[in-house]
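Of the protein chains in this complex, all but one are displayed in their positions.
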Amino acid sequence: MNNSQTPLAGRVPAQTDELLVVENLGKSYGDHQVLGDISVTVRSGEFMCIVGPSGAGKTTLLQCLSGLINPTSGTVSLRGKVVTEPPAEMAIVFQDYSRSLMPWLSVLDNVMLPLRSATKDKAERKKKAMEALIEVGLKDHVEKYPWQLSGGMQQRVAIARALAYAPAIVLMDEPFASVDAQTRGDLEDLTLKLKNHLGITIVLVTHDIDEAVYLADRVLVLGNKPTQVVDLIETHLGTERDQISTKATREFAQLRTRVYQEIRHGDIPSSAGSVAAPAAS
Amino acid sequence: MNNSQTPLAGRVPAQTDELLVVENLGKSYGDHQVLGDISVTVRSGEFMCIVGPSGAGKTTLLQCLSGLINPTSGTVSLRGKVVTEPPAEMAIVFQDYSRSLMPWLSVLDNVMLPLRSATKDKAERKKKAMEALIEVGLKDHVEKYPWQLSGGMQQRVAIARALAYAPAIVLMDEPFASVDAQTRGDLEDLTLKLKNHLGITIVLVTHDIDEAVYLADRVLVLGNKPTQVVDLIETHLGTERDQISTKATREFAQLRTRVYQEIRHGDIPSSAGSVAAPAAS
Amino acid sequence: ASAAPAAPAAADQAKDLKVGATPTLSGLGLRVAISEGNFSSDGLNVTPVVNKSANDAVPQLLSGELQIAQMDTITFMQARSQGLPVRIIAVNGEQSTNGEDGAMSAAGVVAKADSAISSPTDLVGKKVGVPAIKTQTWMNIRAFVDAAGGDSSKIEFVEVPSAQTIDLVVQGTVDASTPAEPLMSSSIAAGKVKLIHNTDAPGNKGVPSSVYVATEEFIAKNPDTVTNFADSVYAAAKVVNGNRELAAKVAQSELKYTPEQLKNAFFQTFGVAATTPAQIDQISNLAVKYGILTDKPKAEDLLADSK
Amino acid sequence: MSEMTPKSNTAVLAGARTKARKGGSAVAGRRRVGIGPKLIAIAGVLLLWQLLSVSPLVDSDSLPAPVTVFAALLGLWGTGAYWAALGTTLQVWAIGLALCAVIGVPAGLLIGVSMRATQSTRWVIDFFRTIPTIALLPLVLLLFGATSRMEITMIVLAAIWPLLIQSMYAAKQVEPLLKWVFRVFRISTMDRLRFLWAPSVTLLVSTGMRLAATMALLMTIAAEYIGGAPGLGLELSHMEQAFKRPEVFAYAITAGMIGLLINAALVLFQRRVLWWHPIIRGERSE
Partner (left out) sequence: MKRLTSLAWEIWLPLVLIILWLVLSAGSKSFYFPPLAKILETVNQLWFFDGIVENMLPSLLRILTGFGLALLVGVIGGVLLGLLPRFEEAIRPLLEFLRSTPGVALLPIAIIFLGIGDGMKVFMIALASMWPILLNTIDGVRSVEPVLLRMASSYRIPLKDKVRFIYIPNAAPQIFAGARVALAIAAVVMVVTEMVGSPGGIGYFILDSQRTFKVLNMWSGIVMLGVLGYLLNFGFRLVEARVLDWHNKKNA
């Protein structure tokens, strides 16, 4: 692996778990600087959630991570190699899910399309796609076209497409925004299972602080203008989580309050660093 | 007002607060029956939230309410008059907000456009539009084009457009799905204010049960296949609500548990009717 | 000319004439008559209108857009045979030769300079380009090939755009083709092609190859004008026939040919007097023989002054 | 209402201009090709042509060399006939095209919008548009003579189809959700035309316009060429009759250059008006 980026060139890289390294990332659209100076490292096999105000640049950050857009300054590297285009092992679920589906292909074909290059056998492709669609609860709708589905169903098609691709890293941009609470819980647990059992690294943008804390190994809080890293919080909630019991723990309540306050004030609250913020509700 | 629909023709209609009356509404797409047989009445000035599983037909129901699509059976009437076209006094926030904005108009123009027929004075139109945009926190982005905005910002443009229109009834389809927790709370309180101070009737579809209970005077729970009314719950949480204190009440916890279970089982739980279901978390 | 019944007074007759004519050397007669002032001395004001073919001229005659038009005799006969109410009011060009070997005429069959084709009978079985099938040129080729003892039905005729005739022969796409003057003479002079035979029908020297026609209605209403017109063109023809200098001058000024192109050009003879039913019959016999016309028309029906 | 029409129009256009400049990675990000590559492409073709015309493959009289043709063109530029013909042709072309647009676009949109109208006109359109205008020339000549009215009729008969058909398809491409938005907010018909239909159909219609403009030009020249109305086509025909091949090519090149200019103007217009469209925004595709 190309290692020329690390300052200590010549040193054989330790079998580090640093997967995606973001260094001093900045991004402007014209004169308008969106991302300030972001440095963060995504570890191999971890679940990182990104939260931050609407318009903070979460989507922009995700697109930089994937190499879809070029940062104005700084670099993103995957396993030591600078990312300039989407790496093969990465899948993305776009925030604008309805536009990311092809209206001229059925749900099944939409999910099967990315598999064409890796899986030559059509039956095999279909099997993988069907499995993913069943996981997201769309078994009965595979023959429909995207525009015949409800918003939540479309969003699940986009998720299924990413799952079927069997990537090593998944970037998800508010993937559960349009699904109901029940389905959302199921899908959350599904992504946790992917991480725990298949070792997939997941970076997920969400607005739901409960969701972020529940899912994440670490929560990245963005804020300020231009956007910077406000905090990066280890959750320490363990590997096995449960919608009812995990959310009922004291740690959980403290974490969510902390994240909430950080987003609200766009800054690290006075009591930051500790997890001693009082729980609301 | 045309009253010929009421069975007791000839009777002068009492100053009833029945605004939108849905009678035995059914809707099929081809052979696929989506809405079974729905009857419900939206009262004048009330805040009704609709919840239900993804794909249940909430969007479809909203589209029938607005007269955008014709039901397969049954009728929708507004003040006793059958709805066949979107009524002048109604505004809608579409679930697929990003497609509902015109890419060729700036944010401000997008919001100003619906005002053209009612408000002849351009400065006046601009004032109204700016007020609405400020309310949703987009003051600094009015000159941008929708495709230069983040998802959450686009969604807020769609909301601002509906608000600026100053309708008597607003139908909102998951209007806060893509905004962050902080903004979401602010927007929730904004809609409550609209209802309380301006007497606007609001029908809002959401997946967030907390949100539904927090906002609604009544929560309409949809479920089953084809979709039917599972429950219609009066919240009795009073007019003045607060993000922290209202959500901390016992009634609130009970209500959300009830709704949650009803959605989960797609049916009225055994303890239905009462509010005695045990509170989770 | 015999006057139609109740002929209108000369003063009421049309004096301003729009006359359709081809923009080729066969349309030279009209231009000469204009530039030599023959029309104005007869009290006519003639404006030439370019007409590339009779198909464009006939509708305009019918609609009154044109009063008189020049067209080849066979095309006129075809129009007449379909019941169009038009008649010959004057002769324009005449066939200049009897189709003698080696004689130049208004057009000719040429082959590549080094081609094995050297006589009309050699054309049998070959591919010959003509401007259009079942027209005068085509008919005449068949006539002289048959007269020379060949079987003209075995010639493969193809239609080629007139501007491309030489290209196609040089290219070898066709074995022979039929350029008109002055393209024929300049191409022969350039050594590209050789003349096989001109496109005149044997024994038809002096027979009108193109004529001026007008509608019966126009002829009836304007008998004197028609007569004056004919007299003017005949007068002009007398001047220009054999006068190469005049012909070349008018061809350059009115038809935009260059002096080089006209250096070797053959200028056809223009008619100096009204045609006779016998001459008309000579053509119609051929036309019937080669299936251009199904029935032989009565010559009197075609001529204005026999009405 | 009338007071704002021009205003918001300028607003839209002004927006176009500012966006086109400061639109960040979006518009400015699309690198446009300078004049250089275009010249290289043109020079390449001219060179090929020159080589071909002097090669033994073709007779130099059949295919005159570009130098000869351009010399002829320069010669023509010195004549009044050339410019008069050019003027007449352009005038007739403009009238014909304007008529096509005025009839074709609204008719196409109306037919496209309504399923019933589409069905009703299907046979008629399919039938008539296959009938070649050339075949109708005698009839049109009979009705109008070799006049500009004849030419305009021929132009409309030939060039209306691209506009009509492209407009029909354009009408079917309008985003359905946006149509709903306009219904919900009860936006007036005029505004609906201006703010929904006009932007939505511009791409297809303006491409139809490019096709129609060229067809109208070709038809103008063809009508002049065959029917003998004054203009470039007639001059070209004269030159052809006189066997002046270089001049024939010079006139053909004139037509080609007019077409080039017209289309360049239309493309510029497209870019101006469609600055918001992904086609122009040209976001990173690879």
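First chain written, first letter: the chains are A, B, C and D, and each begins at residue 1.
What we mean here is this: a contact is a pair of C-beta atoms (placed from the backbone, for glycine too) under 8 Å apart; a residue touches a chain by one contact, two chains touch by 3 or more.
This is a predicted model, so every value here is computed, not measured.
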Exercise. Sort through C:Val46, C:Ala79 or C:Ala107 and give me the one touching the missing partner chain.
Key: C:Ala79
Exercise. Looking beyond the chains shown, say which of D:Leu73, D:Leu86, D:Val105 or D:Ala158 touches the absent one.
Key: D:Ala158
Quiz item: Can you name the residues of chain C that touch the chain not displayed here?
Solution: 53-55, 58-59, 62, 75, 78-79, 81-84, 129, 132-135, 156, 158-161, 163-164, 167-168, 171, 173-174
Practice problem: Name, in rising order, the residues on chain A that touch the hidden chain in the full complex. | Solution: 63, 66, 68, 85-86, 88, 90-92, 94, 96, 99-100, 102-105, 113-114, 116-117, 145, 147, 161, 165
Quiz item: What chain D residues would touch the chain not displayed?
Solution: 30-33, 37-38, 40-42, 45, 58, 62-63, 115-116, 119-124, 126-136, 138-139, 142, 158, 161-162, 165-166, 168-170, 172-174, 176, 203-204, 207-208, 210-211, 214-215, 217-218, 221-222, 225, 233, 236-237, 240, 248-249, 251-253, 255-260, 262-264, 267, 277-279, 281-286
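Keep this in mind: only the chains that are shown with their structure count from here on.
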Quiz item: Most central chain by CA mean?
Solution: D
Quiz prompt | Distance from the mean Cα position of chain B to that of chain A, given in whole angstrom | solution = 30
Quiz item: Which parts of chain C, given as residue numbers and ranges, touch two or more other chains?
Solution: none
Quiz item: In chain B, which residues are in touch with two or more of the other chains?
Solution: 96, 99, 148
Exercise. Write out the stretch or stretches of chain B touching chain A in their complex.
Key: 29, 51-59, 95-96, 98-99, 141, 148-153, 156, 173-174, 177-184, 207-209, 244, 247-248, 260, 263-264, 280-281
Quiz prompt | Complex contact set, residues of chain C against chain D | solution = 23-24, 49-52, 55-56, 58-60, 62-63, 65-66, 163, 166-167, 170-171, 182-183, 186, 192, 255-258, 261
Self-check item: Touching residues (chain side chain B, partner chain D) in the complex
Solution: 66, 68, 85-86, 88, 90-92, 94, 96, 99-100, 102-106, 109, 113-114, 116-117, 120, 122, 145, 147-148, 161, 165
